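Data block below; observations after.
With one protein chain held back, the other chains of the complex are shown just where they sit.
This part shows subunit A:
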C-alpha cells in the first residue's frame, strides 16, 4: 500500500497555491484532509507528480455566521462543523449530517471542501449543499467565481471546477423551519445506501416551502424540485408524502453495487426519504 512518488508543497496562501497549481500543470493535485485522496493513491488509482497541501492556509479555515449568511472555509473539518455552536444555531442540519459521516478519526481530518469538491457520489455534503441551495467559491488564475451547488456536479468525479481552480469556501442562507438528514448505511464508516436531506417551512398547518436532495442514488447528488413542489402548499399528510417520495424516486438512478441491487436501493431511498420528511416536519 505504498503510493507512487510525488513532490510535496505546502503553500501558505490561496494565491500561492493557485500559482503552484498553474505552474505544475495537470500532474498536480491539491490535498485537504486527504481521506479520499490518500486511499486512492495507496491503491495507485490516483497518481500525481506534485501534491499541494492546503493545511497551512489560514484563509481557508473557519466558520462565519453573519446576518443570516453562513460561510465555511473549505479546510474546516467535519469535527469543527460538529463542535461549532454558532453553526449549530444557524443550521443544525450541518451537525446532524456531519455526525453521520465516517468515524471520529476521519471527521477530525476530513474537510467540508474535500467532501464537496471531490465529486464522489457517496459523499454526504454535496446533497446537503444542494438542499441548502449553497454556493461554492472557486479561485483560479483568472480570479474568483461562484457556482451554485445545484449546478456544480456533472458526473461522478466531474464537477464545474477546472483543474486550475481551488474550492475555497461554501456559503448558504441559514435555513428556517424543520430539517433532517437521514442516512442508511451498512456500518459506521460506510457510504450511504441511501440518504436524504430535507428542509421544510410551516405556515399554519401547511407546508409553505420544501427542499429535498438525496445522496448516493445517482452518479451526482440529486436535488428533486418535483419532490419539494409536491409538499409545498400541502398539509403534509400521507398523500402528500407519497407524492413527494414518488417524485424523488423518479429523479434517482441508483446503480447496483455491493450495497445492493437497484430495486433494493429504490426501496431504501423511499423509506429514508419518508423518515426524513416526517422528522423535518416534526421539527418545523
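In this section, a residue touches a chain if its C-beta (ideal position, glycine included) is under 8 Å from a C-beta of that chain, and two chains touch if they have at least 3 such contacts; residues count from 1.
Note that in this section contacts and distances are computed from a predicted model.
One subunit of the complex is not drawn; among "Cytochrome c oxidase subunit 2", "NADH-quinone oxidoreductase subunit J", "Amino acid ABC transporter permease" or "(2Fe-2S)-binding protein", its UniProt record names it "(2Fe-2S)-binding protein". Check A:25, A:68 or A:104 against the missing chain and you find that the one touching it is A:104. Note on the undisplayed chain: of the listed residues A:3, A:113 or A:254, the one touching it is A:3.
Across A:38, A:147 or A:209, the single residue that touches the chain missing here is A:38. Although one chain is not drawn, its touching partners on subunit A can still be listed: residues 1-8, 10, 31, 34-35, 38-39, 41-42, 51, 53, 55, 79, 102-106, 108-109, 188-189.
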